[in-house]
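A quick write-up on the structure given underneath.
Our next item is chain A:
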Amino acid sequence: MRTKQMLLALLTLLVCSSLMFAGTVSGKVTYTGTPAKQKPIDMSKEPSCAKQHATPVTVETVVTGPNNALENVVVYVSSGAPDDGQVPSQAVTFEQKGCQYLPHVLAMHVNQELKIVNSDQTSHNIHPLAKVNREWNKSQPPGTPPISEKYDKPEFISVKCNVHPWMHGEFAVLNTNHYDLSKGGGDFKLPNLPPGKYTITAWHEDYGTQTADVTITGNETKDVNFTFKAKAY
Partner candidate 1 sequence: MNSLRPMRFTGAILFTAILGLVLAPGFAARAPAQDAPDVGPTPRLVMKPMESHIGNITGHAAAAKSDYRRYCAGCHGDLGDANGENAVWLDPKPRDFTIASFKCRSTLTGTLPTDEDLYNTIGRGLTNSNMPIWNTFTRQQRADLVAYIKIFSPRWDKEKAGDPIKVPAEPPVSIESIAHGKALFTKLECWKCHGPAGKGDGPSAGTLTDSKDNPIRPYNFALGKDDSRFKCGNTNQDIYKIFMTGVDGTPMPSFADVIQPNDAWDLVHFLRTLQINRHGKENEVLSAAHGVIPPYVDKNPAPAAPADNKSPGGGH
Partner candidate 2 sequence: MRMWAQSHLCQKPQRVTSVLAAAFALIFLILGASQSASALPAFARKYGLRCSACHESWPMLNYFGQKFKDNGYQLMNDRDAPIWQNPGYWPVTFRIVPIWHRVSTGKVAVDGGDGQVEQRITSSGFDLSGLDFHTGGTLGKNISFYVLPSSDATASFHFETVMARLDNVLGSTWLNVKLGKFELDNLLSEKRILTLTANGGIYQLYHFMPQGDGNIFGQMGANQLGVEVMGHSYNDRTRYSASLLSSNNGSVGLPYGANSYSGFFAASQAFDAGKLGVQRLGFYAMLGEAPTTWLTNGGAPIGGSGTGNKGFSREGFVGQFYFGQHFDVQVVTQHGSDSAWFGQGYGDYIDGYASNPTATCASATGPHVCNNTPDTVLAAGSRAPTWNGVLIEPHYVYSPQLIFLARYETIKMSQQSNGPQSANPSRSDLGNITTYTVGYRYNPFMTSRAGFAWHNEFNLFHQVGTSSLSNTNINTSEILTGFDFDF
């Protein structure tokens, strides 16, 4: 089993390195206008969580950075990528901590293992509101082992905890490994793209999606920027 995996990894490496010309798409996600003020969360009903937060917590529907940077945007290759079928063997982890989801938006490959961890001293239920995939809803009291799941179809799935109604997260189940999540500066980077025509999609849970077409011809870095129009409410 182990040798087989190693062989596979080696093969992948070989294939990748044989594409000597690996391009990169990178850029920045920003917004225009004024985003709605993010509502504060009152965790007083869950003291074990409330005491973990020294500063007031707000909802994370829209998280912004300096210079109109927009965070938590999933930027991914929605068509053109050659490695759609490759499922990474390592799991992605979704943590419940301080009655919040870490990360707030979690991208993963179809059929990739998803581990859900409860680091809180309170019971949560994890209720991803899948529509294309199977919808399930599981309880996870403190101290219980991680829940292991996977999704077999691409979908953006809202996650909520019914016990703590303020908890809200997103799963981005993608058919590609070429994805990135915009960080504090709104930056993203999609490396290792062989020459070809690609559609790059940027998805934000509240502001929707935008796409851009790029063509990679060789060992180059293409700049693609996305600008979302902020919703005032």
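Per the selection procedure, all candidates are chains of the complex that A comes from, given by their letters.
Convention: a contact is a pair of C-beta atoms (placed from the backbone, for glycine too) under 8 Å apart; a residue touches a chain by one contact, two chains touch by 3 or more; residues count from 1.
Keep in mind that what you see is a predicted model, and the values were worked out from it rather than measured.
Asker: Given the complex, what touches chain A, 1 or 2?
Answerer: 1
Asker: Contact residues on chain A for candidate 1 in the complex?
Answerer: Per the stated touch rule, the residues are 45, 47-48, 121-123, 125-127, 129, 131, 134-144, 147, 162-165.
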